[in-house]
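Removed: one protein chain of the complex. Kept in place: all other protein chains.
Up next, chain A:
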Amino acid sequence: MGAILKLDELSKAFGAVTVADALSYEVQEGDALGVIGPNGAGKTSMFNLITGTLPSNSGKVLFAGQDVTKWNAARRSHAGIARSFQVPQPFSGMTVFENAMIAATQSAGLHGHEAERFCLRVLEQTELLPKANVLAGSLTLLERKRLELTRALCAKPKLLLLDEIAGGLTEAECTSLVQTIKDIHASGVTIIWIEHVVHALLEVVDRLIVIDFGKQIAEGEPHAIMNSAEVKEIYLGIEADA
């Protein structure tokens, strides 16, 4: 198993604001990588750079060994990169099932009954099957988050990017969502997960990186990272004792 994703000195700045500062790391196939950092650190921008919605200033994105830096978002989606959004963005005028079908037919390239059966399976996995024919605009927050996950999964991703998917959920909702994500990871999908709900994150990921001001400031085993003085200071705002 090789690296499914490799960022090589990836940088992006909006004027004086640097959202990605020479980001370089690799994610091995089948891994689950957690990303933490304060608000505005550039975590979501990093996802935008990986999915191709934001063009980089310099550096490279390599996906499954190919340089995809110049590829647009649609092409990267076909290649197997999918994401969820922190603020769910369903096609609100379409049903849950149709939302899923868009990803299955366009991104994963499935057709007809095969696509329909696949979507139904995913909807069952994400526990949205009872809502399949409901307009996406009428869903609750948890259901919308599950729809984000559904759509991303229907794209048959090799790499799944989750952006604060547990944020805003109750404890019980969070627990069931974490279980779903664990199952997805167990099925072989590589995951990169940005999350402030750290205990949820730690249940799934086996490696953690910390980002601040667009820069990667720490990387390693999750519990070690969470206990490091540097992370406590920068991420949690606690002054490190000398």
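Before moving on, here are some points about what is shown:
Basically, a contact is a pair of C-beta atoms (placed from the backbone, for glycine too) under 8 Å apart; a residue touches a chain by one contact, two chains touch by 3 or more; residues count from 1.
In this text, contacts and distances are computed from a predicted model.
This figure omits one chain of the complex; the name its UniProt record holds, of "Glutamate ABC transporter permease", "Acetyl-CoA acetyltransferase", "LIV-I protein H" or "Acyl-CoA dehydrogenase", is "LIV-I protein H".
Of A:Lys12, A:Lys43, A:Lys131 or A:Arg151, it is A:Arg151 that touches the chain left out of the display. Touch with the chain omitted from the figure is made, among A:Asn72, A:Ser138, A:Ser176 or A:Asn227, by A:Asn72.
Only one residue in the set A:Ser11, A:Ser56, A:Ser107 or A:Gln216 touches the chain that does not appear here, and it is A:Ser107. For the options A:Glu98, A:Glu127 or A:Glu173, the residue in contact with the chain missing from this view is A:Glu98.
The chain not shown here is touched by just one of A:Thr53, A:Thr140, A:Gln179 or A:Asn227, and that residue is A:Thr53. Along chain A, the points of touch with the absent chain fall at residues 51, 53, 72-74, 77-78, 82-83, 85, 89, 91-94, 98, 101-103, 105-109, 111, 151, 155.
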